[in-house]
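Before anything else, here's the structure in question.
For this depiction, one protein chain was excluded, whereas all remaining protein chains were kept in their positions.
By written order: A, B and C. Residues from 1 in each chain.
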Amino acid sequence: MTVAVRLLITGGTFDKEYDELTGTLYFKDTHVHEMLRLGRCRLDVAVGTVMMVDSLEMADADRETILANCRQAPETRIVITHGTDTMVETARVLAAGAGDKTIVLTGAMVPYAFGSSDGLFNLGSALSFVQVLPPGVYIAMNGSCFRWDRVRKNTTLGVFEEIPD
Amino acid sequence: MTVAVRLLITGGTFDKEYDELTGTLYFKDTHVHEMLRLGRCRLDVAVGTVMMVDSLEMADADRETILANCRQAPETRIVITHGTDTMVETARVLAAGAGDKTIVLTGAMVPYAFGSSDGLFNLGSALSFVQVLPPGVYIAMNGSCFRWDRVRKNTTLGVFEEIPD
Amino acid sequence: MTVAVRLLITGGTFDKEYDELTGTLYFKDTHVHEMLRLGRCRLDVAVGTVMMVDSLEMADADRETILANCRQAPETRIVITHGTDTMVETARVLAAGAGDKTIVLTGAMVPYAFGSSDGLFNLGSALSFVQVLPPGVYIAMNGSCFRWDRVRKNTTLGVFEEIPD
Partner (left out) sequence: MTVAVRLLITGGTFDKEYDELTGTLYFKDTHVHEMLRLGRCRLDVAVGTVMMVDSLEMADADRETILANCRQAPETRIVITHGTDTMVETARVLAAGAGDKTIVLTGAMVPYAFGSSDGLFNLGSALSFVQVLPPGVYIAMNGSCFRWDRVRKNTTLGVFEEIPD
């Protein structure tokens, strides 16, 4: 069951850092390499940073860039780290254009650089779902995996939940 | 895709603590509840501590106890935290007797209480594989998932690897 | 050398939390109790939360409140956690009015809740300086201790430095 996985970085809470000079959160480098090392991940993962943005500031053109990266990737199994606020929106764009690939979007409710982050748990989860799910676009957060058209972010509770039939 | 998962604790490196008085590693309580909280896990997980032992000291009777717990569980999807040294041996016992359930064993190379642990990554991974794999017994470690009869622990390298055909 | 120490909390970077719903930093409860537990601190420390504010938003009235707390404290040795941006300003107010007490202000460049925080190091440092220094008002940051009228925050570098003669 050894499969090649593409891991695309787009930013989001996941990768936010604390800026000591300004006291605000910002992006520097991705923590994904450190996280894969911590997880002692033995998968064949090719990591690529597509962008480093807050998903609230992601434009249509950014989503097209992510889609293009998915299409061009030689791998058929792709994990994308993404801000949670517009994760579903990006998933919709990918579902319309990414063809026969298995794409799993994931993120974090708390930056990895914080001790209390769910990031490592979510990364382990997304890398697992992507290996076994059939082609399609999914969102994996906090142990659950949803089809892109069956999920919404409940911004009041700060959780992803299934859209009932 | 909301499924009920049973999570059985048996000890292993995963749950080792540092004893300040003796300077040795020992078992106190499981860290699994804290880990599920950290992962903000939203699955329906029923946690049960079966035992807290080093897997090198696990006897045949212990494996029968774990098997009995799998059989009696109302859930058909079960994750077991287990020491890595004899994880494959326990998997074999479960494969012979656990029937139509999906059972995923996982563990850690480094105790969760250490900053550098792979435990949270592995737990996120095991809880994901167990939701989607067909009935059978599997070992999920460091991003990979193996059928119980296709894996061995390479004790020289400290990694799980597939047994070639 | 067992001395009673008063520990006054005023907020600052030290105690900032990450708000999962808004993605911003805010104040909830102080981390000082957890930090004293982690440091296995065996001093006789009385902790009091005076306020929880960003030091850039601290008003003159707030400084008077802190001063009043120092005066009213039965202890003669006081540590104050404080935002770094106006720490020196508060120190000046205290120096003018706190009389014969030893007061050490400290803080953090990175919130304690971040893995990479200097908070625990600074707290251990401030609690040590306060036990042995003569009456006066001091700022203890990153291993150094300065008299209140000999220090400034270099906001370009994000460090406290001595004011040359």
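By our rule, a residue touches a chain if its C-beta (ideal position, glycine included) is under 8 Å from a C-beta of that chain, and two chains touch if they have at least 3 such contacts.
Predicted model only: the values in this text are computed from it and were never measured.
Asks: The complex has one chain that is not drawn here; which of the drawn chains does it touch?
Replies: B, C
Asks: Thinking of the whole complex, not just what is shown, which of C:M51, C:A95 or C:L120 touches the missing chain?
Replies: C:L120
Asks: Given that one chain is not shown, which residue among C:A4, C:L21 or C:L38 touches it?
Replies: With C:A4, C:L21 or C:L38 as choices, the missing chain is touched by C:L38.
Asks: Even though one chain is hidden, which residues of chain C still touch it in the full complex?
Replies: So the residues of chain C touching the missing chain come out as 1-2, 35, 38-43, 45, 109, 116-118, 120-129, 131-133, 140-146, 159-160, 162.
Asks: By the contact criterion defined above, which parts of chain B meet the unshown chain? Give residue numbers in ascending order.
Replies: 13, 16, 18, 20-21, 23-25, 54, 109-111, 113-116, 155-156, 158
Keep this in mind: only the chains that are shown with their structure count from here on.
Asks: Among the chains here, which has the CA centroid at the largest distance from chain C's centroid?
Replies: It is B.
Asks: Which integer distance in Å separates the CA centroid of chain A from that of chain B?
Replies: The mean C-alpha positions of chain A and chain B differ by 26 Å.
Asks: So, what's the distance in Å between the C-alpha centres of chain C and chain A?
Replies: 39
Asks: Using mean CA coordinates as chain centres, what's the gap between chain B and chain C in Å?
Replies: 44
Asks: Which residue numbers or ranges of chain C touch two or more of the other chains?
Replies: Residue numbers touching two or more other chains: 115.
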